[in-house]
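Only one protein chain is missing from this complex, and each of the others stays in its spot.
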Amino acid sequence: MKNPARKNVVPQVLIQTLKTHPVILALIGFVVLFSALYPERFLTPLNFSTILKQFVTLTLFALGPSIVVVTGSLDLSYVGIWMLGGILVWLLMPITGMFSILVIPLLGLVTGFLIGVIQVKAKIPSFILTLSLLVTYWGITATLSGGYPRSVREYAFITASLIPHLPTAFLWSIPIILAAIFVMKRTRIGTYIYAIGSNEEGAQLAGINVDKHKILAFTLSGLFTGVGAVILFPHLGGAAPVELNLNNVVGPLVAIVLGGTPLVGGSGGPQRTILGALTYAVVYRGLLLSLLHPEAVQLLVGLLLIVSIVVGSRGLKGVTIT
Amino acid sequence: MSMATPAEAPLLEVRGVSKTFDGVVRALDEVTITVHQNEIVGVVGENGAGKSTLMKILVGVYAPDKGELYYRGRRVPFPRDPKEAAGRGISIVYQEKGVIPHLQVYQFLLLGHEDKYVKFSSLQIDTMKRVAGEILEELRVDCDIESFMYELPLSTQKMVEIAKAILSIRLEREDTDTTPIIILDEPTAPLAIEERQGLFNDILAMKRNSSFIFVSHIIPEVREFADRVYVLRDGKQVAYHDLTREKVTEEDLFRAIVGRGSSEYLYKPGLEKAVGEEIALTASNLTKNSYYYDISFHLHRGECIGLFGPAGSGKSEIIRTIAGLVGFDKGSLTVKGQTVKADELPHLRLERGIGYFSGETGKELFLNWPIAKNISIVNIGRILLTGRVPVISFSAERKMAERIVKKLRIAAPSVNTDCTSLSGGSKQKVSVGKWLERSPDILLLEDPTIGIDVGAREDIYEVLLEMKKSGASMILVSDDPKEYSILCDTIIFIKGGRMQRVLSPAEFREVTAA
Partner (left out) sequence: MARPLFSQGWLRRNMTTVGPIVAAIAIIVGFQAVNPFFLSHDGMITLVYAMSYFLIAACGLTFVVMMGSFDFSVVSLLKLAALLCVLYMDKLGFLVIPLALIISTGLGFINGLFVARFNVPSFMATLGVSVVVEGAALYLSKGFLHIIYNETFRSLATTFIAGLPSIFYWAIGIWLISTFIAIYTPFGRRTYAVGGNLIGAGLSGINVERHRIYVFMLSGFLAGLAGVLYMAQLGGGSMLIGADMPIPLFASVVAGGTALTGGVGGPHRTLLGVIIITWIQAGMLMLAIGRDTQMIVFGLIALGMSVATIDRKRIKIIK
């Protein structure tokens, strides 16, 4: 079908994009709002670099799980991979030297594969499965570390500043983001993951090996989290904590849902998640800069999560744990 | 079974196919069908007659126990998976679950065949779009290849599915002059009534270069569009008609499908007298767009109204609307003088005195509960220790259940037996038993005796007639005319979602016997 009004194409595309990505409007709205409220604090290079730093944290955590959310499942193991990976690096450092960092992607890969296999074979709801695994990893982390955060300084060079006001971690995250988008949008695996999320039975009937691709989705999620954690490890101070912080778990979840990947699956994905992460980072920073009590900020973030969840749950059917 | 052999060898012939599940259930028994170039072959039968099993064997989902497959007169092995079947030129369009709503049209068309469009592990999106556009243009399917499947109307979705089936045959075929054979499994089931004719016109247009196997239990459609029709019953081929040469009525087909002639219809005179003057329920101009239109009737106390019509006529949606499972768009529904809101939840219907009894296993039954609990769930008020304190008396519950079990002759070791372990007939009896105990003012019956043996049927009819005698009104929807003859005082004939005629039992008997 040819479009009769050719010159209207650009505004039409724009309207279409805004329709499918309403979060862009919210993002612009928040930036304008905060800039108007306190320009001297919000519109500073330092502030933008802080926002970008948080954007990187959120994105690298949320990128992998957003692939799993497309299938309609959930993966909460990301913080666990980062924590346990950090401690394994510290343990391996004296033995394997600078190669130790590679243990994190490996851990991510194995974890993701394991979750996928258990979920598909034992049929446990992924929410419970990955939550239990997260706690287990936390326990292992704390046990291995002896209860103290262990820092490894050798990898600080990864995030050493190159361009003023532009976090190097942000530069690193670009290829990872592009890779995730490529996998989901331009490969067979990505298409199959969307198909499974949209209609699992139909995908099966179309001859797709559903179990295999569900396992693949979890494996990809673990791998992206693992690769991301290589950047996050120095980015977040070169030491993994031994205490589980609920906010670390919730933040990326908000980014995914806020970006517009519905929990029911079938649409959305990494390209939406980065939008959600950016919006979340802007809102969080804007609230912190406000004169609100810092503790009140967490309250508002919780409300944001609830709102995005309610919106993200539209049309959700057939979840076994209702 | 012999038939006139056409001059040329048939395009496809399945000869003497048998299939047994778990070594006991005989799903198919020596079935033979042929498909010729450029024709539509109907395969009809009740649920469980073996239609789906046969089709799944043709596309390689199941392997047959016995039988032979011939392609243009040459014997070939049965396909082992859908891809291999496509290589032989056979592909299937599933009833409902086939569409992937969140894929774009071109992605959906090539789903499962992406390996042909990968370069440097990246999908060649432009090539995919071109291929998809070409097939849609060729088949004159009017839609944008970049829209998402869920954005298309259901009939267009069906056409895209057919295009996908043809495309997959083209992509996988072994020799280039393969004529595609497309199996359509109940293609009109998800469609609105208005969309069905359009779909058939498109299919007829495609007959020029394809053949179709049309699986259905909607008799009028098969009679209108198929060239030849095979009737399956209990896994056996029981009838064959060449519709291009013979004059076959809907009644002929019906008789073959259910295995009973109209002369066997029971009719117990004198039932009409039980009907009272008091109006229990009124539907006026009840409409749910795409499903049924302007349905109006009065249901009197002690009356049973049957909504009779072919599958897909909208009768099931009407009864589900009255049960509160689906809403309605226009008109009004009045129960005992009170107007019912369109989006009212099912539990409020019970408060109004409407019970719903479906033969579909597990729909209203709690399968992992014992019989006693299943009977008491709608009668909780009667098994409380005292009227005031909401505490259940287990002995009262047991006594109630034992009474029902005895009355309905339910075969079970005790009332504490889980319903999962009961036979189909006994499960149905438990369902009807709880309503007997509750005795609602209005009981809705949807396929009340589907899939159960004769003895259990008679028992259930007996209970229903007894309830009717004591003043319960009923609405019946079923595929079995015999049931209407036994239970109903008034029969409303529905076709295409609209009321056609209102018949008395005597008239109904004449019509169905003609």
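Think of it as A and B in the order they're written, each chain with its own count starting at 1.
In the analysis below, contacts are C-beta pairs under 8 Å (C-beta built on N, C-alpha and C of every residue); 3 or more make two chains touch, one makes a residue touch a chain.
Note that the structure is a prediction, hence the values are computed from the model and not measured.
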Given A:L166, A:A179, A:V250 or A:L288, the correct residue touching the omitted chain is A:V250
From A:V13, A:I28, A:L43 or A:V135, the answer for touching the chain not displayed is A:V135
Cross-chain touch to the chain not pictured, restricted to B:K116, B:K363 or B:K469, is B:K363
Full-complex touch with the removed chain, picking from A:I81, A:V152, A:I176 or A:L305, is A:L305
Among listed residues A:I124, A:L166, A:A179 or A:L289, the absent chain is touched only by A:I124
Even though one chain is not shown, chain B touches it at residues 323-325, 345-348, 350-351, 356, 362-369, 373, 376-378, 380, 384, 390-392, 394
Chain A positions in touch with the non-displayed chain are 71-74, 118-119, 122-129, 131-143, 147, 200-201, 242, 246-247, 250, 253, 263, 265, 293, 295-296, 298-303, 305-306, 309-310, 313, 316, 318-322
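The rule we apply is simple: only the chains that are shown with their structure count from here on.
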Note: in the complex, chain A contacts chain B through residues 1, 182, 186-188, 191, 194-195, 197-199, 201-203, 205-208, 266-267
Contacts from chain B onto chain A in the complex sit at residues 81-83, 94, 97-103, 107, 111-112, 114-115, 118, 121-123, 125, 144
